[in-house]
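Note that one protein chain of the assembly has been removed; the remaining protein chains are unaltered in position.
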Amino acid sequence: MEALKQRAIELLEKGEVKAVLGYAKGTGQARRAFFARQPGQVDKLVLDEACTQNLAAYATKHEVKKLGRVAIVAPPATQRALIQLMAERQLRDGDLAILAVDEGAIKELGSAAALEEHLALKAQGLDAKDKTLLAKLDAMSREDRWAYWQNEFSRCMKCYACRNSCPMCYCEHCTMDCNRPQWVPVASHSIGNLEYHMVRTMHLAGRCVECGDCGRACPVGIPVHLLTISAEETVHELFGQRAGAKAKLDYALSTFKTDDKESFIR
Amino acid sequence: MSRIGVFTCHCGENIGATVDCAKVAEMCKDIPGVAYSVDYKYMCSDPGQRMMQEAIKEHKLDGVVVAACSPRMHEPTFRRAVANAGVNPYMCEMANLREHCSWVHEKGEATTHKAADLIRVLVEKIKHNEPLFPIKVPVTRTAMVIGGGVGGIQVALDIANGGHKVVLVEKSPSIGGHMSQLSETFPTLDCSQCILTPRMVEAAQHPNITLMTYSEVEKVDGFIGNFKVTVRKKARKLDEKLCTGCGLCIQKCPNKKISDEFNEGLGTRTAIYVPFPQAVPNKPVIDTLNCTFYKTGKCKVCEKLCPTGAIRFEQEDELVTLDIGAIVLATGFKLMKTDVFPEYGYGKSKDIIDGMQFERLASASGPTSGVMKRPSDGKEPETVVFIACSGSRDRSKGVPYCSKICCMYTAKHAMLYKHKVHSGKAYVFYMDIRAAGKDYDEFVRRAIEEDDVKYIRGRVSKIYEEDGKLVVMGADTLMGGEPVEIRADMVVLATAVQSNEGSEELAQTLHVSYDTYGFFAEAHPKLRPVETNTAGIFLAGACQAPRDIPETVAQASGAAAKVVGLFSNDELTREPIVAVVNRLPAPAYSHCVGCFLCLSACPYQAIEQEEIKSRSGEVIKTLARINPGLCQGCGTCVATCRTKAIDLQGFSNEQIYAELMTL
Amino acid sequence: MAEPFEPKITAFVCNWCTYAGADLTGTSRIKYQSNVRVLRVPCTGRIDYMMVLKALHKGADGIIVSGCHPNDCHYTSGNYHARRRWMVFKKMMEVMGVDMRRITFSWVSAAEGARWAQLVNEVTDQVRALGPYSEFRQIVGAGIE
Amino acid sequence: MANTYQLSRESLTSLFGALRKDGRRILAPVESDGRIGLGEVEAPAQVAGDYLQTIMSAKEVAFPKVERLLSYTITPGQVDLKDAEPKAAPTVLFGVRPCEAKAFGALDAVFNWDYRDKFFNARLEKLAVIGLSCTKADEACFCTSVGGGPADTAGSDILLTPVADGYLAEVLTEKGTAILNLASDLFKPGNGVDKVAVAAKVEAAFDQPALTAKLPGMFDSEVWVDQSLRCIGCGACAFVCPTCVCFDIQEEADPKQGERLRCWDSCGFHMFTLHASGHNPREVQSARWRQRIYHKFSYYPQRYDQLGCVGCGKCTRACPVDMNLKEHLTEAAGVTA
Partner (left out) sequence: MSEKNIYLPYLMRIAEITEESPAVKTFRLEFVDDVAAQSFDFKTGQFGLYSAFGEGESTFCIASSPTRKGYIECTFREVGRVTAALADKEVGDIVGFRGPYGNVFPLEDWKGKNLVFIAGGIALPPLRSVIWNCLDLRDWFKDITVVYGARRVADLVYKRELKEWSERPDMKLVTTVDPGGETPDWTGKVGFVPPVVEQLGLSAENTVAIVCGPPIMIKLTLPVLQKLGFPPEAIFTTLENRMKCGVGKCGRCNTGKSYVCKDGPVYTLAELNQLPAEY
């Protein structure tokens, strides 16, 4: 933590960055994103278990890009998101100073290559709770799964917290905003909600960095992250590709192998 | 609402017997937007088309659904008819009442209803059709042929004789390719150089052909009809204009012991050299790696002796950018080296040679002037073993495919050997004899029957040297796997044909696809064998797959015909069924976010980057742009695009959505 | 008395293989059930999963998606991209609890006229046996006060 | 003037029975998977026990997230319009917090200040509110800063305040009296317990009138930019808000028929004000965040003479990035202009 703060102050003082994006104390026990824009604000930075938000979601925002070069505190999931954003050409190599945080250790990564190398050293694992939930879903009958999601989606009001919190949902004009034609209804009724979550899942298959922020963001507690995570795992299982691993784009759904298995096709 | 006309065709009894066409026409009147609906016996007949055209004018129709047969059958007919009535042809759609309805369903209410449904879907589609106009792409009528072997020469000559300019690029100092190294060719045993050199000269002298030897393609931009190709002209260290090709420099070059590529290492050459006497152009190059001057800074004998003062030690590579309309790849192949066969002692023995080396040994212009001498000691080999399928059809060597030419040239080699060494013994180990082709099987038969070449069906498991002999151990599978041991003086391996050095890099430079083995991929294995997936780039010869000379030449002429066809007009006209990236006013510019996930989805490399710049030249946004010259309209990118920034003309999101909403 | 259930089947087919194959079914006069409504697109690569979702939204009881066999794609690789998309889509739909017995992916070539008829009949029979996709229909229009 | 009664805990069962017998459905906070939301109940036992607030507000009872405004069918040259009638069932909202009860006033102001919105009115007319005073509050709560309080009566037809063995019941309106009349025997005379003593203590965080007064002068303040930098522009705050009323009208149709739906919308979405031409009057998130605050704290008072915020803190609790409204308002109030 102290190393982080020290480096943050240095970066700000030397003018290498205009802001250090990290975490600060929020309401109650919550942690929140915080832009330290002066060396004096660095003291507010905190780093602990409660710092879960994937700050990479801010990296592509106009408002943040307008600040100038920013240093970003990046736990593993954020690192994965950042490299995927680079692969998808939303961030240029060197746009950000990446303060990679891994179990308390800080490492500053200056380039996409360094980030790629750094990420390659780590094993990715799913959250135990999510694994249990996924297994539970898997064990359900098809009808129960349908009922489960219908019940969950009945609370959805399309506030788009899941979308907007997602680092990979950077599109300025989301499919949901397309009205010529209006593929997905705007209204948050049953079919509108179902189609929204289906499309969101498909859009993140092969791109999801499995940070789980969408699920945490949902104000009504729908575990939407299970959808994208399971889609991402499907992609990995089927094609061996994983989002957030390489700085050069390797998107499973716009590449193919002639011998991809096709048992389901008749 | 649009003013749509629906024209339901009975197709005689074909539709009329099953579908109640009059009722369908009546039902269609109730579709909002349908201004006119009628049925007719034969819509495609002259009176039918005339009736349609009159109705278009009379009812001021702006869209037409012809409910008749398959659009794959008559869509062009009706689109033409509609265009003749002054409506954009792409405002006409066909409902397939015949193949998809009347012919496959029983007569009845349900079938009639289905017919009306099929029309309804297309009426809704047409409401979202836009007039489309054929895409015109200007064409630069200059072709580039990459590779100056027999294939490349043939392409160049055919295009040049068709009246178009050709730039023939060859990376070695002379054109001619592998064929110039061959002694004789199967199945006629005529002298390879005798048939090739006149064509080389013809190419060099053709007013429409520009030769660029000792040159390589460095970069390719643009698209069909409009490529910009940058060629690196490697420095010959010689002013080609001044050089007369007298050869004095070569005679006097003190450095004579350099392994000769043209003779496959069986002979030597000087540091300033022409690859072979009949080289075109007959201008030497200086091999800077071996030239004494470049190694020590001293010598310059050639410079001193050159009567025209043509030597240029300081000459640098030159980059030339050319406007090219079409490119033909004819880069040929290479043979697998003998050093990858552990079972044959990694080719360490000088007397285990490959097929091309044998060609040089047999060639009258070769290092032995065509006298059979084995490389190790120059002795005449009394027993020669030829091993077919050396590496080919061998998964362990990474070559599961058949190299196709080896059966024939091995037979030829055995024959040539027997013709030169009458008392010699020739053995051929083979897996299968693949001699399909005009006079091919007869040729192999001749080797066996007239020239007494011993064919043994089986594999060679091991070769080792013993007492100046090569002991070849194999098995004869036709004799129940009986072991065979032959003490040979020389072994010729018919090694596998592989994609040429640098093929993959070249493919990447040109954005053409290639297979696992580095051979360039044709656009369609049956129907478009000489085209690549990249419009305007064509293939000839062994760069696509192993091929012999006749096939290469045939394919070359095919590719040339494609190019000449392309060059037959100033402009290339293409169907406007292409994808487009939407454009909007500032500040959005487009719904495209520039993620370029579409890039690798495009089979045609039609997706490019477009930078939106501010007045001061700063890049504000990078967007995808689809090159209409390359796009073939499959729509894969459309389905990949999350923001729906890409759409496919003719099958747009709005059109398909409208169709779906009708279901 | 209620009319017997006739399923609504929507088929998305590529122009070059399956549509042509279905044309061949016609020219061969092979009969099949008339429940299917075919939507023609250039290539399976063009088929957006949104189309399948919209077809379900509009009350399709069964869906067929069909294109060229691997290696046969008119555009060389559209079907390979489509195949990957369907693999992921299918899994996603399963996770959501959609009844995937109602969605059939197939390759039907331009030469397989009989196969097209067989495919349509099999799917139609299967979906008829499954009954209307009421589970899905129930949510259309639900959630509006 | 309110009439105050005493209502025993046990008598609620009878009250619920009487309400249901009268044909009213009862909506009350219920717990499911650890979340508190409004749900239909039949008996008091189904009502969540110890809850602070529901996640969603009660506004959906009168202003649902999706409702039909009209429908139509299309035939050639003709459109047949069909007016939509809101499904307004007689409803009792039981156990909502005073802040939320008060919010119906702010909704009413917008829906009826000029043109009258029949959909809202039909539902509101059939709605009776039995509020429940708060005995606890959290860090997000700031009702007392915006003119309300944990036992505020505004908006409730009857306000219950938990006291020993039961509730203090203030019958506040005609609708309240009508409920009382359904089971008048349950309502015992009041015993003069001071509800303020049992209600939660919520300290006022900022001086709202002063803030409202200074907002017009600090439109261009950097504070909005600073605060909104971490806002991700979702609609969670607006959708859980009991007073947020912004909506969208959406058409859903096929070639034969269609309907027009009213759906919740949020001024925080960048699409909200985006013109088809690409021009966006509120281009950046800071402008949208500012709009949210100004709408509630400056424009509402100017136009409706009331605030567009009841201090319930739902937005703060729902916000995925912890935009704490109380904190941000306090900060704004402290900015020296």
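Residue numbering begins at 1 within each chain, and the chains themselves are lettered A, B, C and D in the order written.
Here is the rule we use: a residue touches a chain if its C-beta (ideal position, glycine included) is under 8 Å from a C-beta of that chain, and two chains touch if they have at least 3 such contacts.
Source: prediction; values computed, not measured.
Participant: Would you mind listing the shown chains in contact with the chain that isn't displayed?
Facilitator: A, B, D
Participant: Which one touches the absent chain: D:V245, D:C319 or D:A333?
Facilitator: D:V245
Participant: For the full complex, which residue in D:L52, D:A122, D:L182 or D:V223 touches the chain that was left out?
Facilitator: D:A122
Participant: Hey, which of D:Q291, D:Q306 or D:N324 is the one touching the hidden chain?
Facilitator: D:Q291
Participant: Have a look at B:R98, B:K114 or B:K127 and name the one touching the chain we're not showing.
Facilitator: Reading the full complex, the residue touching the unseen chain is B:K127.
Participant: Just name the one of D:E60, D:E100, D:D152 or D:D265 that touches the chain not displayed here.
Facilitator: The single option touching the absent chain is D:D265.
Participant: Need a quick check: the contact residues on subunit D for the chain that isn't drawn.
Facilitator: Contact residues on subunit D toward the absent chain are 69-70, 72, 74, 77-79, 81, 83-85, 110-111, 113-119, 121-122, 219, 245-251, 253-255, 258, 260, 262, 265, 267, 272-277, 279, 281-282, 287, 291, 294-295, 298-299, 302-303.
Participant: Write the list of subunit B residues that the hidden chain touches.
Facilitator: 1-3, 127
Participant: Please give every residue of subunit A in contact with the chain that is not shown.
Facilitator: Against the missing chain, subunit A presents residues 179-180, 182.
The rule is short, and it goes like this: only the chains that are shown with their structure count from here on.
Participant: When I count C-beta pairs in contact, which pair ends up with more: B-D or A-C?
Facilitator: If we tally the contacting C-beta pairs, A-C comes out ahead.
Participant: How many angstrom between the C-alpha centroids of subunit D and subunit A?
Facilitator: So the centre of subunit A lies 32 Å away from the centre of subunit D.
Participant: Taking each residue of subunit D in turn, which ones touch at least two of the other chains?
Facilitator: Counting only residues that touch two or more other chains, subunit D contributes 66, 254, 261.
Participant: Multi-chain contacts in subunit B: which residues touch at least two other chains?
Facilitator: Each of 588, 601, 640, 653, 657-658, 661 in subunit B touches at least two other chains.
Participant: Which positions of subunit A touch subunit D when the two form their complex?
Facilitator: So the residues of subunit A touching subunit D come out as 26-28, 30-35, 53, 57-58, 61-64, 155, 157-161, 163-165, 172, 177, 182, 185-189, 192, 213, 216-221.
Participant: With touch defined as at the start, can you tell me which subunit C residues reach subunit D in the complex?
Facilitator: Interface residues on subunit C, with respect to subunit D: 58, 143-145.
Participant: Show me the residue ranges of subunit B that touch subunit D in the complex, using the header's touch definition.
Facilitator: Subunit B reaches subunit D through residues 29-34, 120, 124, 584-588, 658, 661-662.
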